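A protein chain is absent from this complex, but the other protein chains hold their places.
The block that comes next holds chain A.
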Amino acid sequence: MAGDGPSAPREIPVALDVRSIRKSFGSHEVLKGISLAAREHDVVAILGSSGSGKSTFLRCINLLETPDGGEVRLKGELIRMRQRGGMLVPADMKQVDRIRSRLSMVFQQFNLWQHMTILENVTAAQIHVLGRDRKSAVEKAEAMLAKVGVADKRGHYPGQLSGGQQQRVAIARALAMDPEVMLFDEPTSALDPELVNEVLKVMRDLAAEGRTMLIVTHEMGFAREAASHMLFLHQGLVEDEGPPREIMANPNSERFRQFLSGSLK
């Protein structure tokens, strides 16, 4: 992954290159230098116990949290940071907004905009951020809603949908941006058990389509089937990583082995 491993075909370009991300909250150092390079079409599963910094890592990539150190490159474009008062801050907020629009995020709590209809949820960022005209935004939104199987809900409001439907709408909202990389933060953790599969199915389809995705998840079966690469975070560092089947069968780290036996029982 990081660097050019022998198994990684050289000709596939790196989509997202994240280097040595560090982040502390007060005196609590949550990320101690985490790197990851996702090639196009990679599906990277990020695992770790609760509080290990998975969400923080994902949020440092699109700068919802400002990292204390490290670099993020999307298709080679570095997010420029500068020092201010001993802290790192974005050098150009316009660039950050532009990069964010190329990286879609799907949240654990869906975070749909409650006052907008389902259709409006999926068109808003297309119109206001990408500058698409309403007509093409609506066409795109309808296609994406159909793709995740909630086209019939276009005139409803988020509060009228089940959790699984809301999360599928959130995925449609992400897809409508034609993102280069998609970030998922535990997309099924807030769902009732019987609704998990409808969301995982959509995500499997996306993986099969060759979308580049970073997925924080506790769904081990899904991670093993769908991911091309797996990362295990522990105490702010990458404790283990590799192709899912290999490292799940033969964990290099004792911690990861314990984590696996804990989550599989």
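Operating definition for what follows: a residue touches a chain if its C-beta (ideal position, glycine included) is under 8 Å from a C-beta of that chain, and two chains touch if they have at least 3 such contacts; residues count from 1.
To be clear about the criterion, contacts and distances are computed from a predicted model.
Enquirer: Can you pick, from "Aminomethyl-transferring glycine dehydrogenase subunit GcvPA", "ABC transporter permease subunit", "Lactate utilization protein C" or "Protein lplB", the UniProt protein name of the chain not displayed?
Expert: Options "Aminomethyl-transferring glycine dehydrogenase subunit GcvPA", "ABC transporter permease subunit", "Lactate utilization protein C" or "Protein lplB" considered; the missing chain's recorded name is "ABC transporter permease subunit".
Enquirer: One chain isn't shown here. Among A:S49, A:T66, A:S101 or A:S253, which residue touches it?
Expert: A:S101
Enquirer: Per the definition of touch given earlier, which of A:H115, A:R134 or A:R245 contacts the omitted chain?
Expert: A:H115
Enquirer: Just one of A:G159, A:P193, A:G221 or A:G262 touches the chain that is missing; which is it?
Expert: Candidates A:G159, A:P193, A:G221 or A:G262; residue touching the omitted chain: A:G159.
Enquirer: Provide the residue numbers of chain A that touch the chain removed from this figure.
Expert: 62, 64, 93, 97-98, 100-101, 104-105, 107, 109, 111-117, 124-125, 128-130, 156-160, 173, 177
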